[in-house]
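With one protein chain removed, the remaining protein chains of the complex are shown where they sit.
Showing chain A:
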Amino acid sequence: MTQLDGVVKPKTKRSKRFLQGREPKLNENIKKAMLIKGGNANQTVTQALKDIYSLKKPNAVMYKKKNITRPFEDQSSLEFFSKKSDCSLFLFGSHNKKRPNNLVFGRMFDFHVLDMIELGIEKFVSLKDIKNSKIPEGTKPLLIFAGDAFETGNEHKKLKNLLIDFFRGPTVPCVRLVGLEHVLHITALEGKIYLRSYKVLLKKSGCRTPRIELEEIGPSFDFTMRRIHLASVDLYKTAHRQPKALKPKEKKNISHDVFGMKYGRLHMQKQDLFKLHTRKMKGLKRKAEKAEGEETEAEASTAKAAKNQ
């Protein structure tokens, strides 16, 4: 590929298709995550990264080598990685005395860091520590957040938004009801955030909707909120802006009632009321055979009058 001013011009059809896949689009691709280890990542953090990688497969990239960067000070290397691997979500794990077992969740907009939240792992139980059968890779999880802290706290709201974005997976038009196997349950209690991952067992209940039983699989985390880096308000606005083409076209002249009744409006031309065709009382005509003389004459006369006018 030839390069001019940093713009790569494709030479083959295959590379052209590859570049088109990475262009900004109306309906975007699934967000990919990159999992990076910091300069001093210990066993806990590495295992945590591996577990989250297995949750996010195949829309994730795991960097094997350690990268000595500090996300909160210098974001340039993160942005470079995201440009190279086309990932807009990242998870950076590190460990030092001041901030032990540190995970930084973050996301990008246009390959620049949008927001980052630092969480410290207090307790961590890995996938391999819980010995039971797991779920297949790539299942779209049910996300449940509990706790009023997610409603009241500003930071918690951002965390909720970020975690939804992180674990959401692809947006699908329909889902197989039996295949809803994975639940990620996040609770905010007493200043800590508990993330638990369960397998859903659908049991028979009397009616159509099944009864749920949960079995814990998967990693379980006890987090504490540490630092947070948010973008400016207008950057958020730009990031949330949706293209006009995606908005559903509103149909005019259709309105809905309070009760849900649909009303439509038709526009007609002016009608001549004298030429209106009303109902013809056929039944009356037959009965009027008995009293022919008067009524039929009367009808004929009215009909004539109507015709004349």
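One rule holds in what follows: a contact is a pair of C-beta atoms (placed from the backbone, for glycine too) under 8 Å apart; a residue touches a chain by one contact, two chains touch by 3 or more; residues count from 1.
Note that in this section contacts and distances are computed from a predicted model.
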*Refer to UniProt and select, among "Ribosome biogenesis regulatory protein", "Translation initiation factor eIF2B subunit gamma", "AP5B1 middle domain-containing protein" or "Coatomer subunit zeta", the name of the complex member that is left out.*
"Ribosome biogenesis regulatory protein"
*Considering the whole complex, which of A:Ile36, A:Ile52, A:Val200 or A:Ile217 touches the chain not shown?*
A:Val200
_Per the touch definition above, residue among A:Leu26, A:Val233, A:Val258 or A:Leu273 touching the missing chain_ = A:Leu26
_Residue among A:Met62, A:Leu143 or A:Ile228 that touches the chain left out of view_ = A:Leu143
*Over the whole complex, note the residues of chain A touching the chain we left out.*
3-6, 23-26, 28-29, 31, 88, 107-110, 114, 140-148, 150-151, 160-161, 164-165, 168, 171-178, 180, 183, 185, 187, 189-190, 194, 196, 198, 200, 202, 205-214, 216, 220, 236, 238-243
